[in-house]
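Every protein chain of the complex appears in place save one, which is left out.
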Amino acid sequence: MATTVIGSSIVIDGEISGEEQLIVHGTVKGRIAVSDTLVVENGGLVEATVESGTITVNGTVHGDIAASERAELRPNCTVVGDIRAPRILIADGASFKGNVDMGG
Amino acid sequence: MATTKTRNNLPTPEASAEVVAHIGAGTRVVGRVSGQEDLRVHGTIEGSVRLQQTLFVEPEGVLLAEVIARDVVVSGTVVGNIHAESAVVLTASARVVGDIRSPRVSVEPGAAFRGAISMEPVDADEVAAEATAARSYGVTRSAPARALAERQVAAPNNEVRRSAPARQQQAVRLPPRRAQAFTAAPQPPTAPRAWTTPAPAPRPSPPAPRAFQPVDEDTIIVQHPAIRSSEDRPRRRSEPLPVAAASEPSDDPKKLARPRTLPRGKHKVERVD
Partner (left out) sequence: MANPVSTSASSRTSEGICNIGPRIAIRGNITGEEDLVIEGRVEGSVSISGHLVVAPGAIVEADIEVDTVDVHGQVDGDIVATTAITLHESARVGGNLRAPRVVLSDGAQFKGSVEMDVQLPGGLNRQTRR
């Protein structure tokens, strides 16, 4: 499966949609709708509404997250926004502010 | 067709070693050039070029003209639109300003180009029209045309000689002349005339005996005055292309004293002294 990598000095202002794995090291503003996996790396900034299968956050997300499978917030990440996912993991050290909905 | 194509069927500058028509480095042609075989330009052409084969613009060649050909390989300078049926290749030493219209275009690293490129299929009608125009030069299309054809043809009236010595700067070879009507003394294409015109003075003020009367859309070949004498005979007669005359006052070849300047791109004859 191909992987899309958004480098750290890249800024995307708009919508991203797709069916493959997306790794964000840079900045995305707008909207992300990926049916596969989304990883926001350390240093990545996402100011967007996110919809994906699985989302793993190591960086910063400002916006609502909707994962159809699982949402994982790793240590040192920062998330501000609502999370909606059937399975959620918030690791120690993560910074999170928002609502959680596991209703699926 | 003589051209040898290589590299994905694109014409290359080295192709067609036995190219027949050749405009030498010191020659300047002003007017319309047309023909049915490959042409290598080392000199200058101003006006328009219509070929049914390949046009090679050598590194020292300068074309200030509209070009319509089957293939065009540019290694020199072209200012004007290029319209090719098959392919256009701009090599590393090419300098082109103008639009290019061809199904295949190749711009090699080092080429300089400014203009639009259109790869849409050339309009069939347009091409047909051009082709017809080019071909009809040899066909009896009009007196002048014929006359011109005559000129182009070897004096002995036979078909155009294919390989002209390099020195011969015959710009184009018209199809075997048809009407002998004018025998205007075929420009001695055959005669190995060295048209090597030094072309020093681009526009010789004075008497530039004009080689032929430029008939509308016919070819003009510039000749060095030195050769003129031998050509004189043809010229004299050829002059009269009556039709041509229509547009320009036919002048007695002998008198071609005044340099006549015709609108660019139109029949314009000039002698390079």
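Every chain is named by a letter (A and B) in the order it is written, and numbering of its residues begins at 1.
Heads up, the rule we're going with is that a contact is a pair of C-beta atoms (placed from the backbone, for glycine too) under 8 Å apart; a residue touches a chain by one contact, two chains touch by 3 or more.
Since the structure is predicted, the reported quantities are computational estimates derived from the model, not experimental observations.
Across B:A69, B:I82 or B:V105, the residue that sits in touch with the chain not pictured is B:V105.
Mapped onto subunit A, the footprint of the missing chain covers residues 2-23, 25-27, 29-30, 34, 41-45, 59-60, 62, 78, 95. Even with one chain removed from view, subunit B keeps its contact list with that chain: residues 7-8, 10, 62, 64, 77, 79-80, 87, 90, 95-98, 104-120.
The criterion applied here is as follows: only the chains that are shown with their structure count from here on.
Distance between chain centres (mean CA atoms), subunit A to subunit B: 68 Å.
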